[in-house]
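A single protein chain has been omitted from the complex, and every remaining protein chain is retained in its original position.
The block that comes next holds chain A.
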Amino acid sequence: MDYNEIGLKVGLEIHQQLNTERKLFCHCPTELTNEVKGEVERILRATLSELGEIDRAALLEMRKGKKFIYQYNNSSCLVELDEEPPHMPSEEALKIALQIAMLLNMKTVDVAYVMRKIVIDGSNPSGFQRTIFLAYDGYVETEDGKVRIESLCLEEDAARKVEERGDKVVYNLDRLGIPLVEISTAPDINSPKMARETAKRIGEILRMCKVKRGIGTIRQDINISIKDGARVEIKGVSELYLIEKVVEYEVLRQLNLLKIRDELKERNAEVIEEIYDVTDIFKNCNSKIIKRALKDGKVKAIVLKKFGGLVGKEIQPGRRLGTEFADRAKVIAGVSGIIHTDELPKYGITEEDVKRLREFLKVDEDDAIVLVADKEEKANKALQAVIERAKEALIGVPEETRKANEDGTTSYLRPLPGKARMYPETDIPPIFIKDIEVERPELPEEKIERFKREYMLSDELAKKMVFSYYVDLFEELCKRFKNIKPTLIAKTLEESLKEIKREGYNIENIKKQHLYSLFDALSSGKLAKEGIIEVLKGFCEMPDKDIDEILEIKGLKGLSREEVEKIVEEIINENINIIKEKKDKALGYLMGRCMAKLRGKADGKMVNEILKEKIRNIL
């Protein structure tokens, strides 16, 4: 596809959690926990606008009396509960954010203000999210060209939704307040591949700074538009490989919607804005769906003139225009789905049923009918939403916020948000950025070069190590255990751990102190490098045991030099004839015999040394 021709414009918004000691506005740790120490129930109200008025829609929402329950624990305090003013922002978080800005070639503001962004869905007990605009006007280089970075904001992550309990929404406060950088690119990206490259490059740069790693710590939103299409915001693409697909599929969706629009125009199609009660038609229908709904509900219908065949038209793999209708009905009215004539007969609804329906509504074969079977009020609300969406199909692509599905397709989430209501956080004084001293971190390629130079790693291993979760630990270990080759440390961290994970070992049990004790044992000769894998497996199985216990259990207890000498001597004595026969050439053979007995218990180098010496003594 020629993406230039269709005028593809893509912008990314990347959210990355920072790995700080404390949260952005309090002194709680940034660790998630499932623990619940107690719950607090709250309500949120829309506040007065500049004109002293409350938004009517917000007032309506408020009158519904939605209540929120907040679970607190050791990762949250009075600040998260909105019972104590925010503390001064974490200096560590500010520094990391400024380092990221530096690597993204951004300019920083002179004086930064903490702002409150109003959010009353309950994800913030205060009713707002605190955010700081720190840097602007940067860029990253990708294989496909330069992409401008428009802004970098440092903000607090929201609370984690746990469940809905009737009309109450339950949130855990552990995640609230974890520092997050929000990086927004300009819409400079013009192909799916470039979108992926840009996200990858920004991701690599982020990993040069102190950021959190693992599931849920980085989230990508993608803004996509094509010529004649519309800006669509796609939320929550967490995997890199999905980005390309999401962009491809969204382009496909917009192109197909435009084709459908042209076809509808040509046909002179029309949306009839009336909801019909067709319950009687389905009184004796054998469809399970209909039967279940009719217990306390109705079957309602709308007519889409000249939509026949197009409602069932595929616009993304496995998704039709009808799916778009269904999405709206589900989100807005909470129904389980819709039924349209393009897919019938199906669900136990027969050709005969359809025929009677068409006769009753006096519509032709080239018209489409959409049905909803549910409680009357819900069914009406659902069909009203379908009417709105069908009318948009006549215009083209609706602007909206969508969420990414696992296969790269997307589904409707909500309308595009309006302009955020923001006002200053009066509890925190402005921040003078020049007073914060920050060191520039290395760029990925600089770090790779240094790893090759300083630690003599191969190109491949250096690249792996630089982006590894263990990169900082690697450097720490190299510094501490100078007599161990960095390559061995890197391979242990990057390869051995992955190897045993593949075998099904739970490597999450392996903590920093385990690795320290492992390399300590190697360094002092207590453990031979051949035993590394077994020790790691041991720690996975028994994380509470110390290294000596593991060596004992695994039978890896390294032998002392004297003990090794004794065993070597025994082997020499058993094979004395061979030595006499083969002279120097016997070394290789005997080494094999020795190692068969000593593998994992003694270092091969030491065995070799002892063996050589003893043979020399004999000859």
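The working rule: a contact is a pair of C-beta atoms (placed from the backbone, for glycine too) under 8 Å apart; a residue touches a chain by one contact, two chains touch by 3 or more; residues count from 1.
Definition applied: contacts and distances are computed from a predicted model.
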Checklist line | Chain not present in the shown complex, as UniProt names it (candidates "Peptide/nickel transport system permease protein", "Electron transfer flavoprotein beta-subunit", "DNA polymerase II small subunit" or "Glutamyl-tRNA(Gln) amidotransferase subunit D") | finding: "Glutamyl-tRNA(Gln) amidotransferase subunit D"
Note to self: So one chain is hidden, and I want to know which residue out of A:5, A:110 or A:167 touches that hidden chain in the complete assembly.
What the structure shows: A:110
Next item on the list: Have a look at A:216, A:424 or A:555 and name the one touching the chain we're not showing.
Entry: A:424
Next item on the list: With the full complex in mind, choose from A:6, A:36, A:81 or A:507 the residue touching the hidden chain.
Entry: A:81
Next item on the list: Using the touch rule from the top, list residues of chain A that touch the missing partner.
Entry: 40-54, 59, 65, 67, 78, 81-85, 107, 109-113, 115, 117-118, 120, 125-128, 131, 133, 136-137, 151, 153, 419-424, 426, 429-430, 432, 434
